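Just one protein chain is left out here, and the rest sit where they should.
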Amino acid sequence: MEEQFPAIIVAVPLFAALLVTLVWWFDNRFCFPIAILAGTVSLAASAGLLLRVLSTGVVEYRMGGWPPPVGIVYRVDHLNGLFLVVISAVSLLNLAGSRTIAKKEFGEKLGAFYALYLLFITGLLGILITGDAFNLYVLLEIASLTGYALIGMGRRRAPLSSLNYVFMGTIGASLYLLGVGYLYLITGTLNMADIARILPAILPSNVVLLAFILCLSGLFVKMALFPLHAWLPNAYTYAPSTVSSLVAPLTTKVMIYVMFRVTLSIFTVDFAFNSIAVRLPLLWLAIVAIVMGSLLALAQKRLKKMLAFIIVAEVGYMVGGFWLGNRAGMNGAVLHIINDAAMTLCVFMAAGAIVYKTEDDRLSSLQGMFRKMPVSMTAMVVGGLSLIGVPPTCGFFSKWYLISGGIAAGQFAFVAALIFSSLVNTVLFFRFFEIGYFEPFPPEKTRHHGHTGYLAQSKEMAEAPLDVLVPLITAAVLVILLGLFSGEIVTRVIQFAIPAVIG
Amino acid sequence: MSVDNLSPSDVAALRAKRPALPSRTKKSISFVLTFLICFATWIVLSGRFDLFHIGLGVIACSIVSSLSGTILISRRGFEQMPRQWLQFILYIPWLLYQILLANLQVTYLVFHPRMLELIDPRIIRFKSRLKKPMSLFIFANSITLTPGTITVYVSITGEYTVHVINEQAGNSLPGEMQERVARLMGE
Amino acid sequence: MMDSFFLYAGIYLCLIMLLSLYRAVFGPTVLDRMIGVNAIGSKTTALLILIGIIYQRVDMFVDIALAYACLNFIAVLAASRYFQKIKGLYDESH
Amino acid sequence: MESIGDLIIAKYNYWAVITLLLIGLYAMIAKKNLVKKIIGMNIFQTAIILFYVSIGSKKGATIPIILHGPAGSSHAVHAADYINPLPHVLMLTAIVVSVATLGVALALAMKIYSQYGTLEEDEILEKIMESETG
Amino acid sequence: MIWPLDIIIVSMVIICGIAAISIKDLLGAAILFGAYSFMMCLLWSVMGAVDVAFTEASVGAGVSTVFFVAAVFRTSRRSKD
Amino acid sequence: MRTLGLIAAFCLGGLLFFISFDFPSWGDALSPASRHVSPYYIEHSLEDTSVPNIVTAVLADYRGFDTLFETAVIFSAGLACFFLVRVSERQVPAARFYRHLATGITFRIEKGGRLPEGTGEFERIDSLWVPYDVIIGMTCRLVVPFIQLFALYVIAHGHHSPGGGFQGGVIFGAAIILFAISTNLRRTLKRMSERSSALLSSLGVLIYAGTGLLCLFMGAGFLNYRALAAILGVDQVAARSDGILIVESGVGIAVAAVMVWIYYNLSSAGKQDEGL
Partner (left out) sequence: MTVSAVIFIVLGLFFFTGGSIGILRFPDFYSRLHPAGKLDSMGLLMTMAGMALYTLRDFSLPAIITALKIMLIVVLVFITSPTATHAILDAGVRAGLGPWTAPEKKVKE
């Protein structure tokens, strides 16, 4: 059975999604257990796969039994083995916490929600695991399509933002597809390893350069790097809370992984870092993204929108760390993907819990929130500290790697941008903590524009239900644990994930 | 338009024409007939006569007949069918001849340099004596295919609204064609 | 010889399609566009078979043409249904 | 020495791809109506499909369906006789994806219409501004 | 591939595409988009991609135009550009 | 912003244009694309799978995994449309129109009034009612079964001629949509309810994924149809051919059901009582 793990990781959530759709028309109650079961199986299979990769090296799985250039092949190495575990764990955690909130948000369409959720996970896990450039596109589309639907169910501006996301997402995916087409034109194959084998022989070639540009710009649209980020903030802000805590930690991270994969495994390190002069421009793009993301986050008045702009800045961290082109920077980028997934999950889940109770996410309406929802706010504090980069949390360690990488590469602008962004995050979160902890309760009836829910007026403790809180606490603990064990992760796994060429 | 609404007596007449056969028999007869028609079509489409493909054909035809057997054949009077089909085959050559005439006339109009003087489009209305929906349908489509006339609307009671390209094209309606259609459908 | 005949027939058919396309693109009302597109559809059916003959694989192309003949009028029916439900033409002049 | 005519014949398909790409992008960026944007998105996707199919075409080859049935498989099949089937397969998938995206985009447009009563982007933004300030 | 046919059809595809996005009536745009996919179908059969042509024929003629018309029916026909 | 986007788009176009001179020319039989992998498909598909249509062989077998997700994409589109636009039935309907069958009198029943459903004397009519059109109705009655048969033919003969599950499924769906256009949505819903279209769409993908999982449990890899030989009692090449047929029929079912489902939701704006 162990040989079949790569197939099981993807096939089980897909199968469960179909099963949920079948069962849901007869009974609503089975959806959640099936989804949890599928998530658990998939997590277990990814963990097993990672262990296997750690002991034996790269695992290859042939779909339909056809050898690589002819058929589709799944290829798991240290990089995506690690990400598989992280992504499936994050999605499972969020799934576990979604039960009550989803029931409130989707009501009768609960089954459809879980089916779309599982399909989304299927798509992301497939993107991580596949070794075929076109298969990646199909899986990308399945993840995006379900993402559009999930985001579009939110309130107010959600449909419009989702439609904008559809347009931008389609442009991004199509540009990626066009890039793959250029590669196919020049090499005649779609298998990533095969392309990487053929490419050095035909370099230098304008077609390859253009393919590189197209693929990367498509992925930049998808990952919302700064000038192309327009779709992200609104989409994440207005999405339902269970959805934003699913989409926000995962989509951009997976896209950054795809950038890693495309650059390292298709275009080869030598081409991307040495032959063409894209390293520095992309680094500067990342720096601009960090600065602008932070500045824009500063201007926001809503909690979720602020978090969304922080994500825009974080994308800059990872892209910049990658294009530093040295080992420390790349370590930091990979580690930051994992850490960022964990801490964005933490803050968005906490925000979801808060919004679930107060139905308002204006920063100004969070007065006295620490006394009303102590657990959620504590989790929020942990996540916030991690986003700032305070030592025991995981955010500190990846930032440390990134900064040391920046210093080693002599890119002090990048270092400065990182520090600036950390400062801005400090300001943001301490403003938030101040509102939540120190500001007195609003006197009744004087809050302007305020939502007059029953909770807003009472001073009682009103925490979110237990099945929301337990995953939330787990996520917060995970943020700290990842920080404590980050050295382990780097030396055991990430070291091997980065090609030896990079010094 | 006035033809939109049916008068009560028309509806009563329509209701009186409910099928005489019990519905189950009707269903099975239409299943079998649809199956036969479908299977003949399948053989033309498929062009493969090994057992596997014939088997597939049987499955496909059963699916189609069970899904939409009642769509294709839902009128009463199965016993008239063979005669009608024979009549229909006899009707086709005449129709083709009319179509050819129509085309020559329209082509003449199209290429005529002073075409605008020759045409005088107008909409005419008349009531036909045909009753069955099938004969109404055949008559309407025949009108469309024959010289200078296009059916605009047919009400279920047999009132035709026809667009004619010039006056003499409208003069021939309902005329011979209606008789032929009536003979064809046994009315 | 026959090949070039069919090729020229195909080109001629394409040119005729261009005429219908004029009506489809510049037709003053939507209905004129529908006429144009409908006419293009029937020519497409013929052209598909012609291409099949040029490739000398008619048996493969005939299925596409058949699908075309079946489905060509669905769009027209849907559009006319639109007019039956919502009466009135939209004035395109502004 | 290639003449310009030969060059055009050899490359015009790729130029058509570029034209269609630009038409699609133009519609998606410059048009304000959401349905127009959706049409532009579809044109954009078809342009890429056209690109792939152009890669696959081969001079003097026939369509990728082997001429003789399974019984006559004794005679060898030459790769040069048949058009490259792989881009066709990929593009079938891409067409399916574009239909799926079309469906979802239209559903979203419909939801937006029921919310704001218009499909023009600037009018929608105006309404949003009104509702947020007032 | 038959390039003389191909070049005419390609130009018609481009004409259809431009027309489909520049018509002010959304129903007309939907119908012209149908014509656009007719042309695409032809183009693909000219290039020998029969399966793609078949798919485009069934999708373009059968389904996507109907979806457009249905969506326009449920929303509005008005378009400012 | 808009002009900036346009400038970027045209820069992209120019770049693409200039790079196109480096391409191998159109239809070149010696371009890399047609020399590396594709000859394998052309030369071996017949002996590997006994399917003459190479596209079908590659689609459903060599790259069957892509096709599984293509079907999943379609399925999720159907689900997404449902998720986005479907309005709950429990909402009290606005004014409805009924016609008394015997007299032809049309009633308008206001919101909250008692609805004469189930008496058999009344027929619900659309608020934008159009009279029964004999010509369109008869044509559709004649043509719909034929189109359905043709769709099944396309699915079944995907091995030998162009076509296959997706095309056949779309045509089948179009036939049902045609029926809905020619009559009305409620009559179509009686023949194929929303629930059955949802169930069928997920069942179709389930057939595909289930075949894959069956192969996995039989000991071969995911979607390796060779494992089906033991179940079907045929040799391995024929098992691949049969596996392709099974998978294609799954795709056909899924696609047809999803197309109908999307049409239901789009044409009725999610209310599923009055359509186009």
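Residue numbering begins at 1 within each chain, and the chains themselves are lettered A, B, C, D, E and F in the order written.
Note that contacts are C-beta pairs under 8 Å (C-beta built on N, C-alpha and C of every residue); 3 or more make two chains touch, one makes a residue touch a chain.
The structure displayed is predicted, hence computed values, not measured ones.
Although one chain is not drawn, the whole complex shows that of B:66, B:107 or B:171 it is B:107 that touches it. The chain not shown here touches chain B at positions 1, 41, 44-45, 47, 99-100, 102-103, 106-107, 109-111, 115-117, 119-123, 140-141, 144-145, 148, 150-153, 161, 163, 165. In the full complex, chain F touches the hidden chain at residues 133, 135-136, 139, 142-143, 146.
In the full complex, chain C touches the omitted chain through residues 2, 5, 9, 12-13, 16-17, 19-20, 22-23, 27, 29, 31-32, 34-36, 38-39, 42-43, 45-46, 49-50, 53, 58-59, 62-63, 65-66, 69-70, 72-73, 76-77, 79-84, 87-89.
What we mean here is this: only the chains that are shown with their structure count from here on.
Chains that count as touching both chain A and chain C, per the definition above, are D, F.
When chain centres are defined as mean Cα coordinates, B lies farthest from chain D.
Chain centres here are Cα averages; for chain B and chain C they lie 24 Å apart.
Residue positions of chain E touching 2 or more other chains: 1, 3, 30, 48, 50-51, 53-55, 58-59, 62-63, 66-67, 69-74, 78.
For chain B, no residue reaches two or more other chains under the stated contact definition.
Listing the residues of chain A that touch chain D in their complex gives 134, 138, 141, 145, 148-149, 152, 157, 159-160, 162-163, 166-167, 170-171, 174, 177-178, 181, 184-185, 190.
Note for the complex: chain D touches chain A at residues 25, 28, 34, 37, 41, 44-45, 48, 51-52, 55, 86-87, 90, 93-94, 97, 100-101, 104-105, 107-109, 111-112, 115, 124, 128.
Interface of chain F with chain C (complex): residues 126, 128, 130, 133, 136, 143, 146-147, 150, 154, 161-163, 167, 171, 174, 177-178, 181-182, 276.
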